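One chain of protein is taken out of this complex; the other chains stay put.
Moving on, here comes subunit A:
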């Protein structure tokens, strides 16, 4: 497909742009395959370069021959274009609509982007699991690298290389994978050097209604416990939700089969509940009435901060288990790709000073989000202005960044980076010239030839 087919009017003059924090600018509007560009052709005014993939929703309005397009972006910006001529306006609007909803991943901008700067580092190979493992292997010999998922056959959403207990062979891992949701068998997420305790993560066990069990699974997670020690399983779902999951073949670890583990249920929301929360929050923020009561009640009704608090409390609980109680933990929800990752990554930020540096934070995102198979493509398909209400769209990653920001607010001297770094990551997760956040997991990123594409960190 050629982009040109979608662009009926590539250029319109005398378009007026209104955007927040800038004075209105009149200039020429151009559409390219990936960008909407507005330039006044004067040196002193900044040009607008907007990625089509950043566009969340558009509205059209007409007053006489003057058309107005209101563009709502995934980064929450709202910009307005006043376009003279009804036909031009309609053409532009339909082009934007088509170009911002391309579904083929290989048509995305990262495949066309040529950096203007010198690439100083191959971002794709900056944070390899092998290097991560080396950091642990000096402290412990109880873990090993497993290549069992080399072909993505055992677990499609896992990376080719994972860290597992040394005493468990690949054959056992294959068996455990059949017992865990999405094949996500328990793997090492974090090793606390101070006392040797670990955070593991997985998908839910597929116990079903008849209480199926898997000896290898029990053996695997027990292998991580020291003699006489007990561990904690943190289920990010409430007990009720976990019980209901049994009807669909899922479930949770029965005490009888996992006597050395204590299970704790928390309730972190997922999916569209979070998306609706974000929509309400952004709506409250954009409310221009300046009415205090309305703002507070809208903020409350959005429940956004309730979600933040729940995630943070769970992460604090996990960190306390590790550091204070000296107990290892296994964390999972249903799939183990959303709330699980929020908790494991936040717990590491609380526990590990290295993850509070720029490089350490990048490594954390690479490890706990990208390689761990958080489906960015699905979750970040739309943002706060969409009406599509797809179940898989959800601001899980944004919530994580917000939680980090909350910790940053309380410990302003413990982070190498500031909030701009977090905002930048948010923007790139939703629309970017870099390929880092494309795809839903490592296997999807692997099959299209993405090697040429750069890391955000590049």
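The rule we apply is simple: contacts are C-beta pairs under 8 Å (C-beta built on N, C-alpha and C of every residue); 3 or more make two chains touch, one makes a residue touch a chain; residues count from 1.
Note that in this section contacts and distances are computed from a predicted model.
Student: When one chain of this assembly is omitted, its UniProt record names it as which of these: "creatine kinase", "Myotubularin-related protein 6 isoform X1", "Dynein axonemal intermediate chain 1" or "Prolactin receptor"?
Tutor: "Myotubularin-related protein 6 isoform X1"
Student: Of the residues listed, A:171, A:255 or A:300, which one is in contact with the missing chain?
Tutor: Once the missing chain is taken into account, the touching residue is A:300.
Student: Can you work out which residue in A:178, A:244, A:291 or A:390 touches the chain that's missing from view?
Tutor: A:291
Student: Write down which of A:248, A:309 or A:391 is the residue touching the left-out chain.
Tutor: Among A:248, A:309 or A:391, only A:309 touches the chain that is not shown.
Student: Name every residue on subunit A in touch with the hidden partner chain.
Tutor: Touch set of subunit A with respect to the missing chain: 194, 285, 290-297, 299-300, 303-306, 308-309, 312-313, 316, 319-320, 323, 350-353, 356, 406-407, 409-416.
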